[in-house]
Structures are given as structure tokens and as C-alpha cells.
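What follows is an incomplete set of chains from the complex, kept in their original frame.
Chain naming follows the written order as A and B, and within any one chain the residues start at number 1.
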Amino acid sequence: MGEPARQRIGLSPGTLLHIGERRLETARLDLIDYGPELFVQQTDCSADECLERCRQPGLHWVDLLGIHDVPLVEKLGRGFGLNSLALEDLLNTEHRPKVENFGDSLLVILKILSLDAAGSRLETEQVSIAVTGNAVLSIQEQPGDVFNGVRERLRSPKGRHRQRGADYLAYSLIDSIVDSYFPVLEQLGEILTDLEEELADRPQRATLQRIHTLKRDLMTVRKAVWPLREVVSSLEREGSELIEERTVPFLRDLYEHLVQIIDTTEIYRDSVSGLLDLYLSSVSQRTNEIMKVLTIMATIFIPLTFLVGVYGMNFDYMPELRWEWGYPALWLLMIACAAGMLAGFRFKKWL
Amino acid sequence: MGEPARQRIGLSPGTLLHIGERRLETARLDLIDYGPELFVQQTDCSADECLERCRQPGLHWVDLLGIHDVPLVEKLGRGFGLNSLALEDLLNTEHRPKVENFGDSLLVILKILSLDAAGSRLETEQVSIAVTGNAVLSIQEQPGDVFNGVRERLRSPKGRHRQRGADYLAYSLIDSIVDSYFPVLEQLGEILTDLEEELADRPQRATLQRIHTLKRDLMTVRKAVWPLREVVSSLEREGSELIEERTVPFLRDLYEHLVQIIDTTEIYRDSVSGLLDLYLSSVSQRTNEIMKVLTIMATIFIPLTFLVGVYGMNFDYMPELRWEWGYPALWLLMIACAAGMLAGFRFKKWL
């Protein structure tokens, strides 16, 4: 499983196929049952067990790590009321963020962003979150720590999570993903500052590649965040029976965070294209300075070399060669010549 | 037939004329009759036969290969309720994708995209799909394999196609064309990655041409996909009596695929214009480096050459030439001079 897009051609719409890289050996299914008085966490459940539990009272969070196990994803998805078109989207890790409303369940697809250790390439991971009246299903491509904070807060009996419904859990999963965009942006901002200093100090060929990479990373952030903003905006505006009234202000807050991320991304994108201009201008300026040095040197010495060449000739009749003061006179002439040149350059403000 | 646009001037609107290249010797007409219990495929029918059959119960798919046979296209088109303006559009292979609603029939014009073997030039082929309550007419410029998957699925008695109406068949024809855009985009993406590596490694004059070609190909994709998005969007929103309620989610899914294609195209277009900047900066940087080498060499050796020229002169009175240590002293002077220059360059960070 995990096939390139071109294998999809000719397949019936709704055929389930994992598109993308397989990032995990085996899928893992965790289940948390919770409520005002209740918190039970269970790892490595089976799909049937999970769906069975979700039919019981209380709230439930089914967390699936590993998207490549298509039958498992399908069973869980169908249990959460998703149709095959939605499952097809969810299995395609290159799908853009979206929300789909099935009346008694809601599917949100979004992206986790992470910079690798060297900070050079931005990676995206797809996360799908399905909500019903009393349960949340989250599907990640690989284990990560982005949901740890939520798990922690669920444990606390006094926390807001325990008092609220499944919609609040789903919101806080999305919120924790959106919060994780900020440090990524900060890192990109640091790379940007680095590049600016590098440009001011000593532009190199590699700087160009780094600018290009940063530009592409910002494009990736944009591709992840713009559609998500629409998703959150439509959730907030249109609402759904699954979203309680008191969750709406949180969605509005989330929306503002996304707008702030978009603003910052746009400013960074603007700065990056400014950097390229700066690089080009800076290289031109340096070429100009190099040319100046060459031209000054050449312009001063080329006529002098010609003159000494003249008196190196072997003609039988060259009266100057016989003069007693010929040699010092030539030196005087050459010094005058060079001084004139230098004065000319100073007049042209090249020196 | 197959005439350039300038021959249209002065013709009455609705005059039928094939505009474009003739890609096939003779047109071919295939017919498939199908239904929940039925599947009959017949090749090389006549137009009258097809239209006669379409009046009988069951569902029908008339597949015409070859658009240059204007009378044949006209007879079929009129049989499917198209007026002469629509036929004029359909025969103009440079027409932009559109949908037209004639009440009891619906016409969709769209494009097939394909990269030639060398991957260097993107070609478009026009496909027109007309739907009535119980029949679909598809008109292609030349045979291709894009509809093979649909034909295959029609054969399977349990498939969704056999249970649904003509609108679903039309949808899946469009869907298979849209699905065929993805591998084209993947190929363009690979060309883009190639170009990036080529630029980083060793930019050449040909690279420029390849960037320009890629840019134009992306423009072609854009020209095909943007209006198609509007087509699908208007089908989904406004609907038609010909489109069953249960087909609408499939149209929404199709719409999302088109949005994803557009997103990717825009990102590629952005990257391509970045590549041009990169190329220009990279060439400037290399010119700068070349100039540096030249300037360093010239600046060091030009004064030295002048000096040796001085002592190659033939003046009768040149005291230095007579000194015993003149020659070694000059060498020392020249070495000091060159070392000073080198130190200067190192100070300027040119070395």
C-alpha cells in the first residue's frame, strides 16, 4: 500500500487506496474512555472493541497511529459514519485540509508540520479527526507528541475537557496542532534572520539554495494553513448539531490564530523574495567593485608597459636611448602619467 | 476540414466548422447498451443506428472517435438536443472548458492533457460529453485509453455504474479525465525537481529553455483546469434535472480534486518563477567569481610585467643594470609586491 497518484487512474471513485509513504511498521489503536468522573486509557485495542465501546455511555477517544492499514481505517471510518469518498480522501496523504459534514458525524482533515533536525526541510503529516456525538476518532500517520498535552489535560479530573463533550476534545486536538505551527514559524523566522545576516556579511552560492528552500517551506506552510482557515471559519459560521454553542468562541479564537499564522507567513514570503533581490543586487555591486579594481590597475599600468616596451626596442637609430637623462626623464613621464590617471579616477569617484 | 480561426470571420454564428488539427483518418462510432442486467458493446455503428437505439429502454453510451467528420458530429449532436451554437463550440478544439444546459440535455466540454514521450511538450485534446436522461455521447479527437477503466467497470454486473443512471456515467467519464491530470502533474513536478538539481549543479543555456517550456506547460494545465473547476462547481451548485441527488457528493469530490490540482499548479508556477530568479542570480554569482580570478591574476602580474619591462629597456645610462645585486634585488621587490597584493585580496575576502 502507499501508492503514487498515477496508480489511481481508472479506479472507481471511492476505491480505498493509501496514497503516500508508509511511515510505520504496524498500525496501533489506543482508546480513552472519559467523562466527568471517568478516565480509562487502553492501548492496542482491536477495531471491533473500540467501536463496541463507543456505543456505550461516556465519551470516547479512538486514536489510530498508522494510516496504511486500509481495512482497519475503513472499518473504523465506517463505524464513525464516513462514506467511501471521505475515506478515499483521508487515505490520500496529499489531500488538502477539509471539513465534511455527514449530519451525525463530522470529518476534519488537516496537517502537522515539522522541520527536521537540520531545519532544512519542512515535512507534513496528515491527521484526520472524525467526531460523532460522543466519540472522537483521530488518525495519524505516525506517533508524535502533538497530542500529549491533550492527553495530560484529559487526565486531570477538574480540567475543562472532562466537563465538555466530544466536540471540545476534537477542537482541542485541532488547537494543539495549530499551536504546533507557531514554533515551526519561529524556526523559519530564525532561518530568515540568519539568511539576512549571511547576505549582509558574505553572500555565497549556498545562500541562494537556502533562500529557495525557505521559500518552498513557506509555500508548504501556506498550503497547509490557508484551507484550514476556511475549514475553521466554516465550522464557526455554519456550525453543526455536533458543535455546542459554548465551543464556538474557542473556534473563533482558533480562527484568529490561523489568521495570525497566515499574516506571518505572508510577511516572511515577502521578505524572502526581497532577499533574492538583495542577493542579486549585492552580487552586482561586488562585481562592480571587482571590475573597478581591475580597471584601475589595468588603466594605470597598460600605458606604462607600452612606454617601457618602446624603449626596449632594438632600432639602430633611437636618439632617446643615447641621451644622458633619457632614463630619469622617462620615469618622470611615467609617474606623471600614473598620477594623472589616479586623479582622473578620484574625479570619477572610483577611489 | 480543420481550419485556422481566421477562416471563421464573416461566417454566420452557428456555422459548423472543425477548427484544429485533424488527428484521425476516419471517425469511429462505438455504442454500449447497458443496464442492471444488460451489457452489449458494438463497434463501428452508424449514427442513425445509435440514435435509434438511444430511443429504446436501457442506458446507452455513444462514443465517437474523431471530431473532423462535421456532418456526423452534427447528426449525433442534434440527436442529443444540442443547438448549432453548442455544436460550433464543440467542433472548435481550442474552445475553453464549459457546461451548457439545454433543459433535457447537458453538454460538458473539457480537455485531456498528455505529455509526449520526451516529456517536453504538453498536448491537449478536446473531449465533449453530452448527457440526456438515458444516454451519454462522448466525442474525442482521437482514440486514447482514458475511458478504458470506465468501460471495464461497466462490464462488471455488480459495479455501481450498472445500478445508476446516465448522469453517473457522464460523471465517471469526467472523473477519469480529471484523474489523468494527476500523473501529468507528477511528471511536471519531476521535471521541476530535475531543473532545480540542474541549477544547483551546473546551470546551462538549455536550462533556461526548459524552464520556459515548463512554465508554458503549467499555463496550459491552468487554462484547462480553472474553467473546468467552474463547470463542476456550477453543476454541483445549480444542479439540473438530469443529475440525481446521489451523484452530487461525487461532483463535490471531483471539485475538490480540481482544487487540489489548481493548488499544485499554482505552487509549481511559483517555483518556476523562483527558478528563473535563481538562474539569474546563479549566473551573476559565477560571473562574479570569474571576474575575481581575472582581476587577481591581472592585478598581480600587470605591475610585475611593467617592472621587468623597465629593465628590458636599452637606455645607455641605466645605473641599476650595472649593479651587481640589481637582478636579485628586483626579484625581491617583485615578490614583495605580489605578496602585498595577495594580502590585500585576502583582506578584501576575495581569497
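Things worth noting here:
Keep in mind that, in the parts below, a residue touches a chain if its C-beta (ideal position, glycine included) is under 8 Å from a C-beta of that chain, and two chains touch if they have at least 3 such contacts.
Nothing here was measured: the structure is a model prediction, and the numbers come from that model.
The complete homomeric complex described by this structure file contains 5 copies, of which 2 appear in the displayed model.
The definition used in the following text is that only the chains that are shown with their structure count from here on.
Matching CA atoms, the turn from chain A to chain B amounts to 70°, rounded to the nearest 5. Note for the complex: chain A touches chain B at residues 4-6, 8-14, 83, 85, 88-89, 94-96, 98, 202-203, 205, 208-209, 212, 215-216, 219, 223, 276, 279-280, 283-284, 286-287, 290-291, 293-294, 297-298, 301-302, 304-305, 308-309, 311-314, 318, 320-322, 324-327, 330.
The residues of chain B lying in touch with chain A in their complex are 146, 148-150, 152-153, 159-160, 172, 175-176, 179-180, 182-183, 185-186, 196, 200, 249-250, 253-254, 256, 259-260, 263, 267, 270-271, 274, 277-278, 280-282, 284-285, 287-288, 291-292, 294-295, 298-299, 302-303, 305-306, 309-310, 312-318, 349-350.
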